[in-house]
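Here the structure is laid out as structure tokens; the discussion comes afterwards.
What you see is the complex with one protein chain gone and the rest in place.
Up next, subunit A:
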């Protein structure tokens, strides 16, 4: 009666094999590495770059332990941290600023494991050290900015439509009011604005000739989600500059952004860079050959500046006038798109002031080049420098020409990155030093180990063979849990390690239930085979009930918890699931293998079964 069909053994075997494979990478440790990735889609990370890096290292007599391309980044392994740091400086010199060069730790597991996507568990900041920021986007500021832009748009539209108007007032958080002269202008304005500003709702006051405009609710949500996503993009660009190997930048809730920078110790610098405001400038290019030649010779004329322009052809020098014609504050949007001929383009939307300046600027400079310059940390770089072909009015600018879609995307990104959609505040900060992280791992590990050892000793002493089976299934449980965590790449934090230990302590409950039940059946004089059968059968209902209730608590933690609570809950929930599998199926499988085949089983080794004498 205690036999499993072959498929059940197969299921157990497959689970064991898969768990072993995915647990393995955790045992190999990590090697120091340098990770090279590109800030732009148009700058490729490919085999050409690989050979450049290799030869640069060779020149300095450094032999990397391995080079490989992984998605959009090049990873170079080294044997020790000293070489790693030296190599980083060499690579940085050889490649320049177009690439992000970061120190990283790579799993030292063999290649066939990495190919199976078997990676070590993803350690949280409290275990590896680093900085965690929670930033809150000031939504009110985002709405204010939009309302100002609409007021400008209204002014421009009415002017263009030759409708005479009075004051434009902000009457509420998301409402504007335009005063008009009479019924005729009111109608004309309503007509004109309704056609051009579809994201507003209109109502008219016929007595006072007032036109009220309110943002549609969906427009408000759009502004807010745009503000967060634009800020995330901006943060990405800035974090890239820090050279962090695996930054996490995520939206957390409707108005918050989480930034996690593993391995970063210099929080002052990190805060500085995250909070910085980059500016975009529009300046005129000087293409007069004699002036350019003079500047190239190292004699830059006064009032001019020689800047770098990065493009797919590499870095070129370009001579600019120092006068700033327009700044990024006047740019409302920048999107990649396509022009009439199907070539890649960047579409820029300017506000009313910007549109006016831009119109006169282009009217005066047809045939000349203008440059869009991104100024960050006192470092200026030309994003793009198109030729002005005609006068551009209306605030809609399209830059097209010598660009491929990837470049257009980069330019749009850089133009947007120039400014944050709304200011942000740091509302939470956590910094953990690397030594503390290591200590946390050691302590968590030793706690788990001692707990497991104590349970194992007790179980074997108390339940003998059945105890051994229980410990084996507990071991399988631990294996499965680690494999699952590695597979899902769920972040393991210190509370997560606590959850692993706790899961072990709680998982043994199922085995104790089963063993006690079998003993009880034996005490009542049931023959061994039936006792095993009945023990597992009766215990199952109890195990299910108790695990479901624990799972309810776990899921609630997962939903409402944040930070450490969540880290605990993830592991806790997974542990409950694996423990049910291992306690019931795996331990039963071993018992069946051990005892199930014997026809005449007279006794099982489950420790002493005491029977009351008065029976």
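List of remarks:
The rule is short, and it goes like this: contacts are C-beta pairs under 8 Å (C-beta built on N, C-alpha and C of every residue); 3 or more make two chains touch, one makes a residue touch a chain; residues count from 1.
Simple rule for what comes next: contacts and distances are computed from a predicted model.
For the omitted chain of this complex, the UniProt record lists the protein as "Protein-export membrane protein SecF", which is one of "ABC transporter permease", "Deferrochelatase", "Spermidine/putrescine import ATP-binding protein PotA" or "Protein-export membrane protein SecF". When the omitted chain is restored, the residue from A:186, A:403, A:501 or A:532 that touches it is A:501.
Here the missing chain is touched by one residue of A:105, A:147 or A:513, and it is A:513. The chain not shown here touches subunit A at positions 126, 134, 136, 267-268, 271, 425-433, 435-436, 439-440, 443-444, 446-448, 450-452, 454-455, 458-459, 461-462, 494-495, 498, 501-502, 504-506, 508-509, 512-513, 516, 519-520, 538, 541-542, 545-557, 559-565, 568-569, 572, 607-610, 612, 614.
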